[in-house]
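Submitted below is the structure of interest, expressed as structure tokens.
The other protein chains are all here in position, but one chain of the complex has been omitted.
This part shows subunit A:
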């Protein structure tokens, strides 16, 4: 026993040490990180963000140098000429003292930001003299420089990453910039490039003692790539001008490719106001304007019952299901009585209608009948609704379309499940859901879905997923944007619908909106809406809706327009559609009368009922173009003060 005690102790002790070392080195990996924090400093080299161009190569978004003045308090000399220094930077002496004190609180020997985001001209005078001021130096940063004062909703903006994202994505560090909203967000990784890292070895006093492993792990920054958007800058600008003093969204697509030609939301703002020293003040204003919602992209997000334009789909499905044909006729007596005591009013001129006149006169009775026949074709209404629903979904409705912008809404296309939820006891029949026929009922669509519907009709049965990316430097765009989606409707059923749409301009609701030399096909629509003002439910003026494409043969543009509280579709939305189409196809405007009228329409008095934020309105959609300013007479509207801030806007399904 006595002989083995020491050897045993040696073996046990050695094993114990090995186990402990194993635990430290292999099992507990927290030490690795601590050692990096301890000894290695990472220094980042931020690449310049890629530029953004329009479809024709016009530069929309570039970068500007911005300068942060940094200070190391301990190194600032006692005899610094403060008054001269303050004059150069245009700050007061008190400001100087306050900033130095703040920096000293942070650390006397580490650099901190003294003054941030100076632009070139603000910085120029100071730059010449900076050598005189020990302890001060500058750090160059790259900020966005907007070459245009429109398209804010398309571009999005740049902001500092938040803590949540840093935790989720290891690429970002505190203080890094990231694109938010618009293409800055959806093409963030392409635009931003990859930052370079230099590893620097520090000692226990936090001093740098050289590069870590002779720079073996250092990486060089990769420049951000430039992108071309499918946007036509001129069309975008024109659309935004037309929308001044109105609220709503416009989406214009090129039917043959699915490219987004214009994406307009109103009110909007000059993207330049979210850069530089005013950024946070302006952003706060825009963010808190919950009535006008300038940061809300109505073209992508505004969900409404589409109203009359939906009749086109009702017609197409009925044709495909073979329950009607081109010559099928319905007699309309200013309304449609579809069940005992149930009556749907109609504004058409009445009498016997075929599909053609049904479309251009937007006859409710005709499409209600067609829809009932579609549903009644099947013994079970549930099965019928699913058949109908699947046809509609082949148009990309009721789902996120998969376009390359970060926001969106599904819209809604009801299925048998929807009605099972609404009528848990069953017993519903075609009469219960007939409102769907005329785009009311349970159907909800966004402007971009409406635009895509028109593009699909223009293409006679196919579409490409709408997208805003035209070209990425040296790369192909995502193949999902070049994949053709074919609908479940036969091509032969489209021409009758198109010819009906053409006559909307010739003989129908949009006959006064014709443009010389362009065959436009279009359709008006309206959506009723209500708001709760002071606790009471009040009906507001209808939302004005218009969809169109042109030219009739070989379509080049499809467009959907929604104007909040714009009234009947042909009064505001229709003229805007005509002007936009003319602008795009002819690059000039012949219908000056229409243009002047639209520019001078202001719905501000209508919107004032909802209340608002005058400070925010001051920076929303303010035209800078002096020629344009002259053309627009902005009426003075006194916004009622002390309005309930939470005004709930809702739409209704009744019609």
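Please note the rule applied: a contact is a pair of C-beta atoms (placed from the backbone, for glycine too) under 8 Å apart; a residue touches a chain by one contact, two chains touch by 3 or more; residues count from 1.
We adopt the following convention: contacts and distances are computed from a predicted model.
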Name under which UniProt lists the unshown chain, selected from "Response regulator receiver domain-containing protein", "Electron transfer flavoprotein small subunit", "Rod shape-determining protein RodA" or "Cytochrome b": "Rod shape-determining protein RodA"
Given A:201, A:290, A:407 or A:431, the one touching the chain that is not displayed: A:201
Per the touch definition above, residue among A:17, A:165 or A:383 touching the missing chain: A:17
Touch residues of subunit A, complete complex, unshown partner: 2-3, 5-7, 9-11, 13-14, 16-18, 20-22, 24-26, 28-32, 34-36, 38-40, 201-204, 209, 212-213
